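One structure follows; several queries about it will come next.
All protein chains of the complex are present and in place, except for one that has been dropped.
Entry: chain A
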Amino acid sequence: MEKIKLNVALSGLNNIDNPGPGIPVIRGLRDSLKIDAKIIGLVYDNLEPGPYMHELVDKTYKVPYPSDGVEPLLERIRYIHEKEHIDVLIPNFDSELFTFMKSEKILKEMGIRTFLPTLQQFEERHKSNLPQYGEKYGVKVPYSEPIGSIMDFKKIEDKFDYPVVVKGKFYDAYIAYDFEQVGIYFNKIAAKWGLPIVIQEFVRGTEVNVVALGDGNGNTVGAVPMRKTYITDKGKGWGGITLEDPVMMDLTHKIILQTKWRGGMELELIRTSANELYMIEINPRLPAWVYLAVAAGQNLPEALVMLAMGKKVKPFTHYEVGKMFIRYSYDMICDLKEFEQLSTKGEL
């Protein structure tokens, strides 16, 4: 079968100790037997490793931060599109999803396809809305409340037992053992990610995750459950293994069916010693460990691009249990000329 030639633009090329999903998504596309992709990297920082990984990324453009507003970002995308004729765009950061979802129609008119959750799907799974989400879809979630100030927490402190989890809107989570620690983490996260901060009941157990892809009609195109086997001090998985877990799979299918989820997602769950599953978060994109799913037999990045192109994708029914990943760091030697080019021209 001849491969389809596509120009795929994506972000999340920060393959650092807390990596974005960009590089693993690209690896999935490079492995594809259906797609011959030209990869266009969208980066925010000159030191993101992706632009210098030439075997994976064909061309890189710097883009303005989403916080700069929709217009500057769209203007930059327009410029890149003129040069590269982007077929599919995959935003890989939670923080940029809102902007791209809002611009979906404009991008479509430009000829750029995306495959993102709807605004409603995106909004209702926010950490601050999780209790309502759990109730609506019949999923166990830990009790949580969003707060705008530390005094807000003082008012609701007796609803919680310590420890509690202090969470940022997009990223970061810390376990706080008393009011003082809640204050410290509140300030730390608020300074970086803004408000609200979510205070969540701490559920003791093992963290397990599922990467999945919904087709937007309620069907699960693919899903692979995993347990982190090695966790860094930032709480990121540095190793993981695929699991055989029908209960996690049923929960994933149920959530995708009920919400008609469109696009990639990562379910973060806690399995308690009583074998109950609590959903602690839904990340509205493919996670950085998605290449494990590819290696286990489900090329979800490829499927996502095919769906974005309006192609029919046969749902995956199998994956290899016991497939492992071990992340490693690697000092890539780069040419100063390339750094100079990305820094001064914003392209490489």
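In the analysis below, a residue touches a chain if its C-beta (ideal position, glycine included) is under 8 Å from a C-beta of that chain, and two chains touch if they have at least 3 such contacts; residues count from 1.
Here, contacts and distances are computed from a predicted model.
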Among "HPr-rel-A system PqqD family protein", "ABC transporter permease", "Winged helix DNA-binding domain-containing protein" or "Pyridine nucleotide-disulfide oxidoreductase", UniProt's protein name for the complex chain that is not shown is "HPr-rel-A system PqqD family protein"
Filtering A:Gln132, A:Asn187, A:Thr229 or A:Gln258 for touch with the omitted chain leaves A:Thr229
Among A:Glu145, A:Asp245 or A:Glu266, contact with the omitted chain is made only by A:Asp245
From A:Ser67, A:Ser149, A:Asn187 or A:Thr206, the answer for touching the chain not displayed is A:Thr206
Chain A residues touching the chain left out here are 206, 226-227, 229, 240-245, 274-275, 321-322
